[in-house]
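Of the protein chains in this complex, one is absent; all others appear in place.
Letters are used for the chains, namely A, B and C, taken in the order the chains are written, and counting of residues starts over at 1 for each.
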Amino acid sequence: MTGIVQHPRHLCALGGQQSVAAIERAIPILHTGPGCGFKLHTGLGSYNGFQGGGYSGGATIVSTNTGEKEVVFGGESRLQSVIDGALKIMDGDLFVVLSGCTSELVGDDTEHIVAEYRRRGTPIVFAATGGFRGNNIIGHEIVANAIIDQLLEPRDIIPGLVNVWSSVPYHDTFWAGNLASIRELLAGLGLKANILFGPNSGGLEAWRKIPAAQFNLVLSSWTGVSIARNLNERFGTPWLHWPTLPIGGIETSRFLRRLQEFADVDTTIATSFIEEQERSFHYFFERAADFFLEFRWDMPSHFATIADSFYGIGVSRMLTNEFGLLPLHQFVTDDPPEEFHESIRDNYAQIAPGISSNISFTSDGEEINQVLRAVASSPPIILGSIWDRDIAKEVGGCYLSIASPMTDRLVTSCSYLGYNGGLRLIEDLYSSILTSIQ
Amino acid sequence: MTTEIQVTPKSVVRQEPGVTIRERRLGSITGYSGTPDELVKISLAGQLVERERSFTQAGTCSSFCATLQLSLIQDAVVINHAPAGCSGDFPMFNLYNRYGQGKRKLDQTSARLITTNLNEHDTIFGATGKLLEAIHKAYSTYHPRAIFVTASCTSGIIGEDLESTLDEAEEELGIPIASVSCEGFRSQVWATGWDAAYSAILRKIVRPAKIRRPESINIITFIGEDYFSELLRPLGLVPDLIVPFTKIEQLETVSEAGATAQMCSTLGTYFAAGLEKQYGVPEIKSPPPYGLTGTDMWLRELAHITGKDDIVEQFIAAERNAIEPELEKLKKRFAGVKAFVAAGPSHGHSSMEILQDLGMELVGSCMFHHDAKLDHGDPAGDTLRAATTGSGRMTYSVCNKQSFELVNLLRRLKPDLVIVRHPSLAVSVAKLGIPACFVDDEHLGLGYRGLIRYGKKIADWFRNPAIERNLSRHSALPYTRWWLEQQPFSMLGGEV
Amino acid sequence: MSTTVEQPRQFCTLGGQQSVVAIERAIPIVHGGPGCSNKLFSGMAFFNGFQGSGYAGGNAVPGTNSCEKEIVFGGETRLREVIDGALKVMDGDLFVVLTGCTADLVGDDTATVVSEYRERGVPIVHASTGGFKGNNYRGHELVAEAIIDQYLQPAPKVIPNLVNVWSVLPYQDTFWAGNLQAIRQLLEGLGLQVNILFGHDSGGIEAWKKIPAAAFNIVLSPWTGVSIAEKLEQRFGTPYLHYPVLPIGAVETSRFLRSAGEFAHLQSTQVERYIEKQEAYFYHYLDRSADFFMEMRWDLPAQFINISDSFYSLGISRFLVNELGLKPGRQFITDNPPEIFLDGLVNQFATLADKVSAKVTFTHDGGEIAKTLRSEVFDQPPLVIGTSWDRDLAKQIGGYHLSIALPITDRLVLDRAYVGYAGGLRLVEDIYGAVLGTY
Partner (left out) sequence: MALVNLANSNIQTREQRLGSIIAYEGTAADLGQRSREGRLHDRTRSFTQVSSCASDCSICLLSLIQDAAVVNHAPLGCAADFSMFNLTNRYGQFKRGITPANAHLVSSNLTETDTIFGGIAKLEQAVRDARERFNPKAIFVTASCASAITGEDIDAASDALEIELGIPVVAVHCEGFRSKVWTTGFDVAYHAILRKIVKPPQTKHPEIVNIITFWGDDVFTELFSRLGLVANLIVPFANIERISRLSESGATVQMCSTLGTYLAAGLESLYGVPEVKAPPPYGLAGTDAWLRALGRVTHKETEVEELIASEHEAIAPELAELRKELKDLTGYVAAGSVHGHSLASVLRELGLNVAGSCFWHHDPKFDNQDPAADSLQHVVKTYGDFPVSICNKQSYEVVNQLRRFKPDVFIVRHPGMAVWGGKLGIPTFLVEDEHFGLAYRGLLRFGHKIADAVNNPSFYQHLAKHTRLPYTDWWLRQGSTAFLGAEE
């Protein structure tokens, strides 16, 4: 997916700045051109559910704003003065220097400069996130690995402590809500989640605890695997990879049972928690059943997801196995590394017994539109980003924004993960359909 | 006896409001358990008698049926002379209205419905004053072409004199203002509500024909999409779907049409017969055009009445050819599938024909009532007989959507698929884990191409009955074990 | 407000049947005409967020479907038949017979019939809910009062910290199930034991039996439920706290929790610790999205208009004014509050915040609402928070629209809640989602 892109859904590696902003009291320092940081805040932070800047994001992001001078004569001294200023002005516990296209292309030795500060005891690390190195999901991994490699020391294991590597902050518009849901689900099994990003995640202290975890949970189709591998090499921490968004009754229980097994949590605790959650889920499922049974005669029976594979597969499985819809065509937009393609294909190939979905790996709007024009024989449900509103209209389909960029919704703590997350998505989806028909 | 219809030369002459309820007019019943053959036989022999249930669950009433038809007339207003609770179905009519308008590319507007909101005081001192207030409000807000006033149990029991009140108002405002006697308690057969609405239209709206429009065919229907054009236009005929989404002006001239047909004989029996009696608009009496044979017969009679015999046969042949390949595919898909139908007659009978043509085996059905005869009185119109030639010995029951009986019955018959035609029954079926297909567009399965549309639609659900699976795993039914061990119709009393 | 009504937003006393449906394993038995129960199901439960039948609602509701015969000769024998059947057929713990217009008008002595069964030890009560007697807010109270009068026995001893909650109406409030769960969590957060009485996991008949043992009642409602609490005070001497504002968002929820804590004589440190934690959560998101509120407000609706019952119109107004700093337009209150509560409500709106007040109109007639608003001038598109009826009106006055009150036919509602800290966030998401969704 290095082709040209109309309607970008993921941005460049420098987007890792948002992951820094998501760590409590962490300060991103950009060694880049003047517009980069704010553009990325715009695309990932504000015009994506209007999540906003928060503590150290948005307009506060520190940046060298490299100009002609730095491009010609190099920007290292400029970087130093900006870091000096940041240490005085910005009230933070952790500083992450991210390099952009300019400084990397002109060849500033940012790594060395940052290492100097670290030697002097400053909690500061360097992440090479030149825009051309890959997308912001890679950027997220680069940032995490940078902190791990440059800052973390071995620690004694704390039983039941689990590092969670899942939603990419800000890029997943619902990341904060989703991570909170994961914390609650794990707590239900008696596990202590080390969430690392977002409110009440503990900031630098939580990160220093990473080596003490019993295991790492990679709850994502591929993002975070490189982090878990890295941690496994450095600290020997085992890790569980669960590639499907646990959403709705069936998927969440499936995930929790696997987790219980891997973490070998007492079965009775797990079972009673799962049953309680399912009872509540199905109280509402039963009530809504009248609606689904009596309205589906004129509602779409096929759906398409235009999202990253984590959401795509999770939502597909819920809509198919729980609400009786059929997959039309799914678009994987997060540009997974080659090595993951096969497992992702397999996952879509067995959404339900005898039910599979065609998929395309692309984030290019026009390519998506052409496929949809071709396959949509009846009006489908389309779950995607704001870019996909027009094609949904064109093929007479129903539409809900679940992926970035998102400018038709304001998102705060909303979560699409877990039992309640499933109910939430169904409410939002069918409310938008009902609104559109009257 | 078709003399039930008030016949007069000109509808502008005042007539007595209201209709005789179906129990008396058509010998209709709501309780029966047996086989189609037997039911057809005793109905013809005039030996059909009602059996009452000692235990019953909430049903539906005439007021619902009457208001549904009238509230969808685009330039009329319906005033419900009742306590606020009787307007519980207003939001539903409003959604039907907006939704239907959307499909017909009309501006989406809220349904024009008003309740007189009767309270304790009114029940003692009377409420004709409030009724007049409502009429004036309706007139000043919407400037409607007509106003319908639907009665309620309360207005009926406290003996509100609607007629004189409405006449005054009609004098004053100069638009038709019709009373609709659809008090819920008057009939167990809620379909009586259709008759009440149509009688109001016949009395106050329809005008004697000035000209004749032989090519125009009245189709009495609900809210379905206009698939009738597929059948009529090739014969050079124009369908005129009534009453929903029409305007008063259009209803005034239905007397000019070349014939009247209906998508469901239970729905339009009074209206169709009335138009024939009163204005000589011939009624297509053969069963509605669903299923291959049904459609053949219907088309032939339509062609005969409208003088199209010459072209109809080749049209029939062509259509049957056109759908053949896809129909075969669907038949394979549904081969051996055991189906059950729970619906109102005669549309339920039509569904039975469709399922059989799609290659399913009918293991039983349950209709919400049964009319011993129709207003036109012609046995040729017997939809039950038409639908069950060959399957006349299956389990057949009549029950005014008593879900406790239906659930009990289905647990015994264990069908693979159930067609449901009435709100909030589907979920009871689904809780048994049986795919419950609720098809709200009554025209979906119409004619030849309808078979394909219908088959494809339910194929998708049949392929992935996840909702039913999950409900059966996680949701309890509200019935005692004792009940589920009884015979389904053990609560049916003796004949009365 | 007994004038004629266009676009109804509340129904008749028989609507109390939905409150029975909301009690776990309780079975309503309707002694009324054949269509009443179904109409009310369709108006309150289905075409209102598509809440659905549930365990024993919708078509499962036993009913006498009274007809000509019962009207002329009386319906008591018929009623007995149906009760007998119901006791055999329906698997329930509590049976509530509700009368409709027909039965009450022809004067069936339902009370006696039902009491006979009760004397035989059947858990059954009778609520006289003839539709003409009032609206379903009153119907809800009648049902609760019937159970209290005819079924509850004084408790041997009071359970400290046990509180009964009387708040939003099942089904009438489209978000009742989520809201009641939210209220329970909030009060449990203070360390109270909460008897929520309606909805999933509320305990059914056992919970109702515990009512007399409660240390106190909370009426979290502008007026509905006060009569219930008064009755409980008379019968069992249980004191009650009447808190009239539905708490949405941090300011209001914290205010509510403090007065609840005070009334229950809880350690204020314990209360404050909980509040602090919840506020931190709430304000994290308000802070995070502050960019949006401030950068978009220049053109987002400056003025909001509520068209809903006193629960929401008051709760939402206080939230939007005191938390988001929005400007109130005229507020419409549609639940027909009894005379004695009117001044209190008007006063609440007159003092929404220092320098901020709102005009109030009490009506549930869509025609009057439309006329009033069409006659007003809006310098910027207003935000109309009301029912699905109000979509056209919002369009006509060039405003934005969100459905939050009965009837809701443009949304599917499951466990969504607008009450509490998280509820406030949810409401903000929905309001601005509705606005942003228009382009």
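The rule is simple: a residue touches a chain if its C-beta (ideal position, glycine included) is under 8 Å from a C-beta of that chain, and two chains touch if they have at least 3 such contacts.
Being a predicted model, the structure only gives us computed values, none of them experimental.
Undergrad: So which of the visible chains would the left-out chain be touching?
TA: A, C
Undergrad: Where the complex has a chain not shown, which of A:L40, A:L179 or A:I402 is the residue touching it?
TA: Selected residue, touching the omitted chain: A:L40.
Undergrad: Just the residue numbers, please: which parts of chain C touch the chain that's not shown?
TA: Here the touching residues of chain C are 250-251, 279-280, 283, 286-287, 290-291, 293-299, 302, 321-327, 353, 355-356, 379, 438-439.
Undergrad: Quickly run down the residues of chain A that touch the omitted chain.
TA: On the chain A side, contact with the omitted chain comes from 2-8, 10-15, 27, 30, 32-44, 46-48, 52-53, 55-56, 58-68, 70-71, 81-82, 84-86, 88-92, 100-102, 105-106, 130-136, 365-366, 386-387, 389-390, 404-405, 407.
One rule holds for everything that comes next: only the chains that are shown with their structure count from here on.
Undergrad: Averaging the CA atoms per chain, pick out the one whose centre lands closest to the mean of every protein CA shown.
TA: C
Undergrad: Approximately how many whole Å separate the CA-defined centres of chain B and chain C?
TA: About 35 Å separates the centre of chain B from that of chain C.
Undergrad: Counting only Cα atoms for the centres, state how far chain A is from chain B in Å.
TA: Inter-chain centre distance comes to 52 Å.
Undergrad: On chain C, where are the residues touching two or more other chains?
TA: Answer for chain C, listing residues that touch two or more other chains: 46, 52-53, 55, 58, 388, 391, 409.
Undergrad: Quick check on chain B: which residues sit in contact with 2+ other chains?
TA: Only 95, 98, 108, 423-424, 427 qualify.
Undergrad: Going by the contact rule set out above, which residues of chain A touch chain C in the complex?
TA: It is residues 46, 50-54, 58, 176, 199-200, 279-280, 283-284, 286-291, 295, 407-414, 420, 423-424, 426-427, 430-432, 434-435, 438 of chain A that touch chain C.
Undergrad: Please give the residue numbers of chain A that touch chain B in the complex, ascending.
TA: Answer in residue numbers: 249-250, 278-279, 282, 285-286, 289-290, 292-298, 301-302, 320-326, 352, 355, 437-438.
Undergrad: Taking the complex as given, what residues does chain C use to touch chain B?
TA: Residues 2-8, 10-15, 27, 30, 32-44, 46-48, 52-53, 55-56, 58-68, 70-71, 81-82, 84-86, 88-92, 100-102, 105-106, 131-136, 366-367, 388-389, 391-392, 406-407, 409 of chain C touch chain B in their complex.
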